[in-house]
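Sharing a structure with you now.
A single protein chain has been omitted; all remaining protein chains appear in their positions.
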Amino acid sequence: MKHSIPYLKFKRKKLGMLCFWILVVMYLSFIFEGFLAPYQPNTKFKSKSYQPPHAIHMVHEGKFIGPFVYEYEMANPFYKKYRTDRTVIHKLSLFVKGDEYKLFGLIPSKTHLFGTKDGQPVFLLGADRLGRDMLSRIICGAKISLTIGFVSIITALLGGILIGGISGYIGGMTDWSIMRFCEVIILLPTFYFFLFLRSILPADITPGQKFMFITLILAIPSWAGSARGIRNWVLSLKNADYVTAAKLSGVKSLPILLRHIIPQIRSILILDITLSVPGVILGEAGLSFLNLGITEPSVSWGMLMSAAMDINVLKQYPWVLWPAFVIILTVFCFFTLGYSIKDAFDPKAM
Amino acid sequence: MLTVKDLVKHFPLKAGRFSSSEEKIHALNGVSFTLGKKQTLGIVGESGCGKSTLAKAILGIKPPDSGSVLLDPPDTKMQYIFQDPYLSLDPKMQVKDIITEPMRAAGMITKREVAREAERLLELVGLPKDWGTKYPHEFSGGQRQRICIGRAISSRPGIVICDEPVSSLDVSIQSQILNLLLELQEKLEISYIFIAHNIAVVLYMSDIVSVMYAGYIVESAPPQELYANPKHPYTKLLLSVVPEIGKNKRIFEQKITGEVPDLIHMEAGCPFYSRCPVHKDICRTAIPQLKPGEKSDHSCACWLYQ
Partner (left out) sequence: MKEKILEVKNLTTIFHNVNQDVTAVDSLSFDLFSHEILAIIGESGSGKSVTNLSIMQLIDEPGEIAPESQILFRDCDKYIDLNKMTEKEMERIRGDRISMIFQEPSASFNPLFRLGKQVGESLRLHGQSTKEEAYQEALKLLEQVHIPNSTLRAQDYPFQMSGGMLQRMMIAQALACHPDILIADEPTTALDVTTQAQILGLLKEKQAETGMSIIFITHDLALVEDFSNRILILYAGNLMEEGPARDVIAHPMHPYTQDLIRSIPKPGMFKGQDKLFAIPGKVPDPGEKITGCPYAKRCSRCTAECQASKPDIVEKDGRKVRCFHAYS
């Protein structure tokens, strides 16, 4: 099959392709999260509270001995300051045995991608207050943050197609009332809307239920926006000659909507998804940052960032800010990818 | 086969949901005709004459305000060929699905038979039968129009309304499509309502030609008769300004007055009055009816002949 021109144009956009692959890697990584992360997210090392990130060295006392890290010993327990002890070495290697986890959620395994041979902690991105590895927590947080974004948008889209499609196709007063309703939802300040919905949830719900509710809350504003956009497209497409031809041939309304109209806006929908996900990710991050979204013992990037709320903590232990960079990177990738797709579909841009 | 009586369609001029304007566009003002089996009725007229509105009224896409459309037998299927072959095919569907859609909607075939029926139809309209899996954008304008024709005839309609089927095609392709339509009429015994603004094409394709102006039929006759003895001043005007090879007509020297008719503010009397070089007083106050003259198949709506 001949490649379409938008596809060819997209392939030319190096930055867009790069972002695409970064995102693919991120999404695939949470299949293997247990393996990739050196520790389970809640594994604590009591004596290593707020330990700074380890630097990987190769040469010790003039000799090349392969990758290793030096031991950090507590110098000031009150301010949690550490000093490098260059006498104690912890060698690193690949495929070490460590904490137990379940691969794909099913198979128990103890093998991790890398770690110390002697079981002592290695913190590539530092440790938090309870001595938990930041890197592991970030890797495990990816699952929730990225999934919430995606699932939420898919829900919003399906709702948008149904509501917007029907509204646009039927027209008349039905269309008018549905659109006014959507506009009210769009007008509400999004974040306060989240807070409101969150506040009416009962306090004692399981993390699983919490996840589901948060996903739904985040989906509602997007759903209203999608419905409006889709309804506009349906409105313009329903008078197309080929739709009239189908009507004249006796095809019923719903098959016309699903078979003739919605497929035309496939590319718009992909774009919509790509540009909406980051908003939801940021929404979740915001909620969790305020301890209103995902909370302990689950891990999400926003939740990790709540540790950075205290300016003193941030000043003394700046590595708690790593989750923020990961969020920024993800959002950047989605936006760049989205705009590259948009440019590829624009017939005038080259 | 088809009897149309006194079709009237006026479009209200409303701007927005809550405005109430009394003004209307008088698109169709009482059109009547009959169409027999395996017959082609040609309708010719310029922009604003109401020919497209007539087609949509007959098909039910924009039902008329008053008048009747009677089919005999009542379950006769009607199909439609659009003017623009680039807009009338769903760009995301494969041709085999497009061309058999009317058959599937009518329950004539099942999903499994689609490929086979598509091959048959493609061959019928002169396209390679294994092109069913292609998409519309892979075809040229003329080829797409063939697909549209294939789609229109697939459910064995008794009547096909062709609305400017060749106007947007290249000149060297137009005759292919016209000949295809004639060939299919012979094979499948279809009646056509052939609508166009090009009078030469209409004269060539039709058994009866009706000339429309401002929502009225002003003259109706077999093509040879209409060409040799046009009666209505508008028909005469049309024939005089159509370029003809070898006739040295010098159409740029013709004195033509007036503009296209204003369908919103229609005056009493004959719609052609203001542009007519031979009008009489009665033409200003009373509308002439379409009546046959000495030859029973040649009707004209003009006071000069009544």
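Some observations on this one:
As written, the chain order gives the labels A and B, with residue 1 at the start of each chain.
Here, contacts are C-beta pairs under 8 Å (C-beta built on N, C-alpha and C of every residue); 3 or more make two chains touch, one makes a residue touch a chain.
Keep in mind that what you see is a predicted model, and the values were worked out from it rather than measured.
Across B:110, B:133, B:229 or B:254, the residue that sits in touch with the chain not pictured is B:254.
From the options B:8, B:69, B:108 or B:173, the residue with contact to the unseen chain in the full assembly is B:173. Although one chain is not drawn, the whole complex shows that of B:27, B:103, B:121 or B:205 it is B:205 that touches it. Summarising the interface, chain B meets the missing chain with residues 40, 46-47, 140-143, 170-176, 178-179, 182, 197-201, 203-207, 223-224, 227, 237-239, 241-246, 248-254, 256, 259-260.
One rule holds for everything that comes next: only the chains that are shown with their structure count from here on.
Mean C-alpha positions place chain A and chain B at a centre distance of 58 Å.
By the touch criterion stated above, chain A contacts chain B in their complex at residues 176, 240-242, 244-252, 259-260, 263-264, 266. The touching residues of chain B, counted against chain A in their complex, run 17, 59, 61, 78-80, 82, 84, 87-93, 98, 101-102, 105-106, 148, 151, 155.
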